[in-house]
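Notes to accompany the following structure.
Note that one protein chain is taken out, while the other chains of the complex remain in position.
Here is subunit A:
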């Protein structure tokens, strides 16, 4: 079973919920995958020891100018302006390449082969028995979905997998949520939180995945998030009130469940509710 933790708006507490939920569950049962590869943060809280690091590449063209006749077919098929042929010169712009392989396929002279552009790294490790995997994109790299997919390829199907998703509603978050069994949405009860939550719910509904809501800093804004959740049938599974002690603990990288141990039971209850909704456990 795989759940993703998503929000639309950044900074609402996705990583807080993902890491504390993971730490509340028996380490044997659960694993955590941080798919916010542009800004991965979960490792700052759970301090894993990494055992494996893999550099991930995407295929980009490499041209053998000896064979190239400058026919221009590669430039024609490329939708991303990543190869330009002008009279008798050919210029690959590999940073723009989406790795579709069209140029390789279309070249009549077999003058194009593929080499790699680094997307980033995937690191795998453990923290007190909890299995942890994350990706970290190379600075300057624009494409994150292939790296997110690579992190997800490390999913262990025997575990309860928690995916920490990136913010937003476009391709990176879709790559993190697609084909998961449940999306746990995290928001704050403010106009920005609500607006972006609506967008995120729209994305989850396109993917047709069951969803539930955690309201963080639940006493700080207004009631509109709760009204909206009721209106669209988004069950509120947990509320975490604002507490300066929590904010300060977070700032240091301390775990909520360690600062306020009572919260562990609330996270376990959240775990039970998720299993109930997804039919993994009989409703009580």
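Definition applied: a residue touches a chain if its C-beta (ideal position, glycine included) is under 8 Å from a C-beta of that chain, and two chains touch if they have at least 3 such contacts; residues count from 1.
What we mean here is this: contacts and distances are computed from a predicted model.
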Undisplayed chain, where the name is taken from the UniProt record, one of "CobQ/CobB/MinD/ParA nucleotide binding domain-containing protein", "ABC transporter permease", "ABC-type multidrug transport system ATPase subunit" or "Lactate utilization protein B/C": "CobQ/CobB/MinD/ParA nucleotide binding domain-containing protein"
Sole contact to the chain not displayed, among A:45, A:132, A:182 or A:267: A:45
Residue, one of A:124, A:141, A:181 or A:243, that touches the chain absent here: A:141
Contacting the left-out chain in the complete assembly, out of A:126, A:178, A:226 or A:272: A:178
Contacts of subunit A with the absent chain, listed as residue ranges: 8-12, 15, 38-39, 41, 44-45, 77, 79-80, 98-102, 105-106, 137, 139-144, 166-172, 174, 178, 190-192, 195-196, 199, 202-203, 206-207, 220-222, 244, 247-248, 250-253
